[in-house]
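A single protein chain has been omitted; all remaining protein chains appear in their positions.
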Amino acid sequence: MALPDSAALLQALVSGLLIGALLALAALGLSLVVGIIRVVNLMHGELVVLGAYAAYALVQLTGLNPLLLAPLAALLVALLGWPIERYILQPVARHGAEAPLLTTFALSIILQNLLVFLVGGDTRALDSGLGARRLGTGAVSAPLIYVIAALVALVVCAAVHVLITRSDFGRRIRASAEQPDDAAVVGVAVRRYYALTFMLAAGVSGLGGALLGMVFSFTPAAGVDYLLTGFAVVVLGGVGSVKGTLLGGLGLGVAESLGATVLGDGYRLFIGLVAFLVFLMLRPQGLFGRRT
Amino acid sequence: MVEAAIALRVRALSRRFGGVAAIEALDLDVQAGETLGVIGPNGAGKSTLINLISGGCAADSGSIVLFGTDITGLRADARTRLGVGRTYQIPRPFARLTVYENLELAARHARRGVAPASAAPVQETIAERCRRILTRTGLDDVAGTTAGSLPLLRRKRLELARALALQPRLLLLDEIGAGLIERETRALIELIIDLQREIGTIVLIEHVMDVINACCQRTAVLASGRLLTVGATREVLADAQVAAVYLGTGERVPAGAGAPAPPSAPPSAPPAVLLSVRGAEVHYGGVRALRQVSLELRAGECVALLGANGAGKTTLARAISGAVPLAAGTIEFDGARISGLAAARVTALGIGHCMEGRKIFSSLSVEENLLLAVPPAAQRKAAERLQRAYAMFPALRQRRAHAGTAMSGGQQQMLAIARALMSEPRLVIFDEVSLGLAPIAVESLYESLARIRASGVAMLIVEQNIHRGLQLADRAYVLAHGEIRLSGTPQEIRDSRELRALYVGEDAATGATAPAG
Partner (left out) sequence: MNAARKPLLIAALLGALLYCLPFALGPYWQQLGLRALQWLTLAIAWNLLAGYCGQVSLGTGAFVGLGAYACALSGNQLDAPIPVQLALAGLVAAGFAALASVALFRLRGLYFTVGTLALAEALRILMVNLRTFGGASGVVLRAATPAFHQLYWLALAIAALAVLLAELLLRSPLSLSLRAVRDDEDVALQMGVRSFRVKFGVFVLAAFLMGLAGGLQALKLGVIEPYGAYGMSWTIDTVAVVIIGGLGTRMGPLLGTLIYVALSEALRNLPELHGAVAGVFLLLAIRFAPRGLWSLVARRPAHG
């Protein structure tokens, strides 16, 4: 554990910011589900990983560059989201608060095991074709793929933000999040909007996964890590807020990157978990906002 | 020693919830051995007060001293060990434990040390105490039943029994009489009077005035989080100011508001029935919140729904909107059955609902709150409807970008009214629009309601304030205990003898002497 010099720290900072944007995108789906539908989605990590695998499958099928196929992969995951929310999650909502949680837990187990069964547990990665090309000067540079992925992440986050704050859809889901019973009386078809929100969340998570798959390798078991990273981002930045999620992601990315540089790469996720636990103790209400 | 004679001393107690003062600078003394009643309209802070005393919620400032010990900073279980026992307004039994187990748990955590000056033997085992209390509260036969499956009356008794098992020095009862019919209320009064000798000090929150009259020597009145007055029960209840707070009859009557002006020359044939409710029953966890309610409303009519707190007015309004399911009976709108449809569907069919408590979404701006109510199919007309809303309430236009709740109560009410109209409904339900507002604000709102009425929309106005409710109505119904007790024209209602009794309780209304408490 040698103390790195300032150049290495700066490098870590830059990488951290870029990865952070990606982490934010990968966490955005969780933020939406927890914030709007008020369900702790324990299968979130699997949706992210599914995005990576969907992209992988599409690459095998078409031979095209994963960067081009990422949106399609996201769409596939989004489509899976509808039946899950509408037919598996909604019916158990009335069985108490733990039932949806344990149901998403069960779903995460099923998805993870299905993936192992279908494609095997080997580590895979997506090849974006950009190789090791870097952007920037000698002292501070970043792989090109990081930059592109981060840019895509930022654009998508911005788009979701606009969708939530400016559109009729956004109004309706925000009202449903705050008080679903009152929203229904005002005329909002709350259950339909919950399902649409889950679809959006699944799609965004899938896109995040596809992009992450071009930066890091993945296995079916990686879901837990993305789930917990997602929670860390959401707790840091606040639930349901796109800006908060972005800031949380950037913060976590930098923290992880610095931690990895100082302590060693194996501790990357550890920092995130510690941050998550500490914040959860200090501001548990930050996770669930208004309603307990 | 003077200190020992004061069971509970509350000084400068305050508690805010997100900007609203639930309790403000409250000073109150409860004498040892007395039964103090606490009354006040909805939102006065009565339950919050109980919560603050019992430790269920922490005060922002002020102090609470129990029999000479400062309990302000103590957690709920510590206060219980010092002798505080309470019941919950909506019973909260340990649902998966049996009735006996509920008591046993409390008995095991009862106050140690000082025995109560009471008829109960000091040396008794836990089992003996539980059996004794079960017999006392009439729960013997259900001792082995799971608490969650009990009907409401039993649950209320269980609340009381469980609190008694704690052997409290100070017993706090929160609306233990709510939802009961007369026979049950009588039995409850007898039980409480019986307990007074044993427990000593009781604080009793109630809406049912019969209970207050019969059991409490002194009564305190809360309004908007502050103590309005405290004194001998009979005097407090007869006080005109207290009546005004409850009935709204103390308000200045605007000139010419005697008979409501009809919107246009009455047509020769009566207009078609728009809304028809037949035999509606609503059951909330064992209590019949609505019993065989039937009413009718015709196109263009303005009908008032009156009644005291807990009478069932809001329950009926929510049943019509589809927010609450019917256990029996039907509701038809424009000939089609709407009972059983989802709330959003009912709204889409043409019923708007300006909800009790306003229910403005704080995470949406004023304009977004309004636009939300425009059905997806009518999005193209949204801008036009928005302008009409702003024309009716210019104050909203000024605050269009502000958060929906960042306004005064009166302005939020305007927003709620405007929002209910955005879907261009044929019937609008206005639920307690005057709640918590100053008379001037209420007057202005009712002027808007008069304009809405003039536009020909059918209206159902739910009001606790009789005067306001009858101001614009063609006809009115008065509810009590979930049933319709009076109906007729505004004049008929005003002239009715029963009215005051329905609101303030039989004894107070007729002036009959209460049994010695």
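By letter and in written order, the chains are A and B; residue numbering begins at 1 in each of them.
Simple rule for what comes next: a residue touches a chain if its C-beta (ideal position, glycine included) is under 8 Å from a C-beta of that chain, and two chains touch if they have at least 3 such contacts.
Everything quoted here is computed from the prediction, not taken from an experiment.
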Worksheet item: Which listed residue (B:12, B:58 or B:95) would be found touching the missing chain in the intact complex?
Response: B:95
Response to the item:
Of B:23, B:36, B:66 or B:106, the residue that touches the missing chain is B:106
Discussion item. Touching the hidden chain in the complete assembly: which of A:57, A:101, A:130 or A:163 does that?
Written reply: A:101
Worksheet, complete the sentence: Answer key for A:112, A:128, A:176 or A:197 versus the chain not shown reads A:112
Practice prompt. For chain A, enumerate the residues touching the unshown chain of the complex.
Written response: 40, 42, 88, 91-92, 95-99, 101-103, 105-110, 112-114, 116-117, 224-225, 227-228, 231, 264, 266-267, 269-270, 273-274, 276-277, 280-281, 284, 287-288
Practice prompt. Touching the hidden chain in the full complex, which residues of chain B are there? Just list them.
Written response: 54-56, 75-77, 80-81, 86, 88, 92, 94-98, 101, 104-106, 108-110, 142, 144-146, 149, 162, 166
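The working rule: only the chains that are shown with their structure count from here on.
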Worksheet entry | Residue ranges of chain B in contact with chain A within the complex | 318, 321-323, 342-344, 347-348, 353, 355, 359, 361-364, 368, 371-373, 375-376, 379, 419, 423
Worksheet item: Which residues of chain A touch chain B in their complex?
Response: 168, 171-172, 174-175, 177-179, 181-190
